[in-house]
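Working notes for the structure below.
We show some of the complex, not the whole, and keep each chain where it was.
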């Protein structure tokens, strides 16, 4: 989304068309979090299905509340070079009108931005599924959304240091994709590998959930990127179109890579390709041409593909490859903007190829800052939480599955052998 | 009384059912199992994880028959299940001490004679 502060405009006027689009875009992004839960749930073993899904559902609870009370203010109150301010704590100071430079109700802006923070926190769960305790993960997401997400969002969209130096990040290469990817990296290290990792085959229990989840995520991504124009119109259309073109190209590239490697175009691979392509176009969607998006999609397949094939041979159990898909995809996208941003399409700014060399430098700086900060902060945060409570379930509970141990439920029950316990006491 | 247990290919299960029907075998139970034998393993890949799938889907029949019915039953199963390729499966015949029909309490041979 464009830096709000750089757009001088009259406050208050609300456009019904812009508002209509932003309402829908917000709903679409909010739908992505359950879709992510479904996608992730399909990729784990059946005994951890509900737990995995619940990590995403949990984000809709705790991160929403954290955003309303604190996060929004940190990200969007004022123009501090590091973080925003505290005037909008509890959404104080937000009336029913529009923010300066926007034509949608300010509350809608709050919710649109909330939806980004929610799914970003949920994404990190991919690194720690099948072993991390549910309670500590909720605590982690709550704090992470305030201390990692909100400051990074401020950097690119709230008038922070990076934005002032012209870093372009259409819909979240910095706070969403790289932040979740490198936080996932840290989380996988702190929490440690699953006990069976590298010894047994830990396979996706339901490929349909993965494919449907990826399909719904793509659907939501049209709101994610298209909505980052913060208005209906040309910017929304360009970023929307690119959100179709880039993942389509990634999908084609991934199928080709799969065929080259093992003569089989895998379905889990296709689902992954959709995510990788959508991630890569996220920072670039409103800045590059449609053919540029096709090229970015093709290109983005390569690093993520290689990393995904290589990673399971290491000892890093970053279980659902958030780093490969979101971390690397985000880096590719942000750097691509530095090269191929085309003012003729966006009306906003050029990359190296169209004459602005400094942009690439600052895009690279944004990559470095984000990766280091997200990794470091997440590392420390999880270590600190780990001082107060165990991050992982016991070995026995891990064997039994987290659905039973964390939630007291099974995803798929037949009811046989389930004896009703009649309780005489009240609720 | 014998218990004939047969492990066959799932795609032949219907043929086995039909062959048993023609051989006048009426009672049977069936379940899905996974088997390992002389078949070649399949390789599958899930993202970066490559696995060798050692087990193949099979269907397990369990048929209790009176002694003189054992041979026809085996013949029928063979007829229905055979393709000639490795992986066609096995038949095991076990001895049964006693059979009880739950509905009536009838025992042994009567118990497996269907009420038609």
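Before moving on, here are some points about what is shown:
So that you can tell them apart, the chains are marked A and B in the order they are listed, and the count of residues begins at 1 in each.
In this section, a contact is a pair of C-beta atoms (placed from the backbone, for glycine too) under 8 Å apart; a residue touches a chain by one contact, two chains touch by 3 or more.
Fair warning: this is a prediction, and the values are worked out from it, not measured in the lab.
For the complete assembly in this file, the formula in terms of the labelled chains is A x3, B x3.
In the analysis below, only the chains that are shown with their structure count from here on.
Chain A and chain B have Cα centroids lying 50 Å from one another. Within the complex formed with chain A, the chain B residues making contact are 43, 45-49, 51.
Per the touch definition, chain A reaches chain B in the complex via residues 201-204, 262, 264, 266, 268-269, 272, 308-313, 321.
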